[in-house]
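Yeah, one chain of the complex is gone here, protein chain that is, but the others are all in their spots.
Take a look at chain A:
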Amino acid sequence: MKAAILIQGWYRRYMARLEMRRRYTWSIFQSIEYAGEQDQLQLSSFFSFMLDNFTHLNGSGPDLISQLLDPVVDPWLGRETCYELIPVAESYSGPRISFPLSVSHTNSLVNAFKEHQTLHARYALQLLWETKKLLKQMPNIVHMSTSYAKEITICGDLHGHLDDLLLIFYKNGLPSAETPYVFNGDFVDRGKQSTEVVLILFAYLLLYPNHMHLNRGNHEDHIMNLRYGFTKEVMQKYKTHGREILQLFQDVFSLLPIATVIDSKVLIVHGGISDQTDLDFLNSIERQKVHRTNIGPHYRRAVPRKRHRGLSRQDSGSSSSSSSSSSSSSLCSSRTPSCLSPRPCSSPPPPTVPFSVDGLQVPFLDSLASLPPPSPPRVEREWKQMVDVLWSDPKPQDGCTPNTFRGGGCYYGPDVTQRLLRHHGYQLLIRSHECKQEGYEICHGGNVITIFSASNYYEEGSNRGAYVKLGQDLLPRFYQYQVSRTTRKLTLTQRVRAAEGSALRALQEKLFSHRSELLTGFLPFDHNNTGFVSVSEWAQVLETVLRLDLPWRTLRPHLARLAPDGSVEYLSCFDYMGPGLHLPQVTPNLAETLVRYRTDLELIFNIIDKDHSGLISLDEFRHTWRLFSGHLGVALDDGAIDALARSIDFNKDGSIDFTEFLEAFRVVHKLDKDH
């Protein structure tokens, strides 16, 4: 008996430790994820800056940037029936579909994707065309009623997790008049099967336009797709027509409705609201035309709040203030797209402009040649209204504050929710946008539900997915699930251990990529250069530099060694990196730069590489370098850039791939040293 009680006690303490590890693992993932979103926004504000200033000074500016950022508009795409020109080989064994779609088509599509088949480019294009046509007729805010079906199912972020989507369909039934669905944005990016997920959703939208509704998320966006994987995925799956397909995806994404309202009582929108949110106004805008407005000064100057972990990243490198993205004053002006310059495509559909609500505006440079007048306030307002509903997160305290953690949107308190609900006579706000361990979360006294449908989002075992069903009583019922890829169910211990390991690796990488700033930070605490600081000092420096709001002291044993006297040997927190990095003979500084900017660089590379061939020309490379060397704080004159371009084209084929592109940084560091 006593033995049993002892074991119980021990086991309960063991589980508590495990729970603690699970929690901080979660915090690490979340902090790092949001810090990434911030980087993304900084980069885009850099582009705006270049547009607003640099281009005025440098005659070649507009041209140059337009070459880089103007999307390829293919006149071929303007033609309604372009896809008909694409032959489907006899040998093609994947699904064949025709329009209008029937249940057998959607079934064959779902089954084909289960079998890892790909939908032929011809059909994919046709499906997207039909979706585009349909979406054009949809209002910004779609109204649904529970009176036609007993229950409506609402799903949150899927992020390319096809297995989760299939599991939902398996548990809850395929979409139909009897089983209507609302998918609340973020269908794509991060997951490996974004294409399949979004094509299935579009197919059901076409099949049941009144029973299937898709809200736009912050990832239904061209620039987000460049960074978070969807663009790459499409190009890999569609080697020949990827470009056209991506272009159409952009159009379709910009046409997705913004919100859904059930029974005039329940508002469903991807991120949420702000104290400025005006649903009537949102309903009146031409959603596909809200684009290329700038980030308002409001966002750039946001005052850091306690909860906001990832304040603006300190760009140690950007010493040249002339092109630093932090210069907020330059970001105030917005532009409207100009219709002055002729486009190659003169067909009726509006120019295919990637609409970027998240502030990741792709500047439309065809209009730059004739610099348009500053935009009317309405354009700015439209943009802000869109950003707020797609990017915001709820917070427990009253009030509305800028979401500096993510870098866009806001945090809204229970009072903000209450006011909006009351104003419209609504009783509930359902939103997604944040991963939750249980797949859902209720906050604001039951007024707000977060629903997230991608299980194992951060890591195998990190979280459950969920969907919520509303009947006529409008009382939410939650259904949770978790996709399991392994045959043998992992134990809690194993799941926690795996997730913890990958979270810590991500964190170690983060430390490494901020090595010099951290070392500078340790200096005042270590006058005599002993290499040791106290645990408190160590934690303080990490927090000041990285601003991730993590329980550093708890994480310390995983990140740095202690000396016998209890002080931290701070250099040891960079020990973990190295073997995993394939950067032979690189100076530590450079390795740091590469690790730190790799995603930025990849994004820039992808933008330059307009046809997504994986290669850019030497000329494009030269132009680009001039642009962002300022952003990264590496000053180079034209001669040096030319030398650089020549030197990195190792195989002398006149073009540069991403590896060579990265290599450029190594060469630059050498040049820097020589000076």
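What we mean here is this: a residue touches a chain if its C-beta (ideal position, glycine included) is under 8 Å from a C-beta of that chain, and two chains touch if they have at least 3 such contacts; residues count from 1.
Note that in this section contacts and distances are computed from a predicted model.
One chain of the complex is hidden; its UniProt record names it "EF-hand domain-containing protein", one of "EF-hand domain-containing protein", "Anaphase-promoting complex subunit 2", "Checkpoint protein" or "Transmembrane channel-like protein". Which of A:R190, A:K395 or A:K510 touches the hidden chain is settled by the complete complex: it is A:K395. Shown as candidates are A:N210, A:S536 or A:S613; the residue that touches the absent chain is A:S536. Among A:T491, A:T530, A:T544 or A:S613, the one in contact with the hidden chain is A:T491. Checked against the full complex, the one of A:Y24, A:F113, A:Y440 or A:F574 touching the unshown chain is A:Y24. Those residues of chain A that touch the chain absent from the view are 1-21, 23-24, 27, 306-307, 395-397, 488-489, 491-494, 497, 536, 549, 551, 553-554, 557-558, 566.
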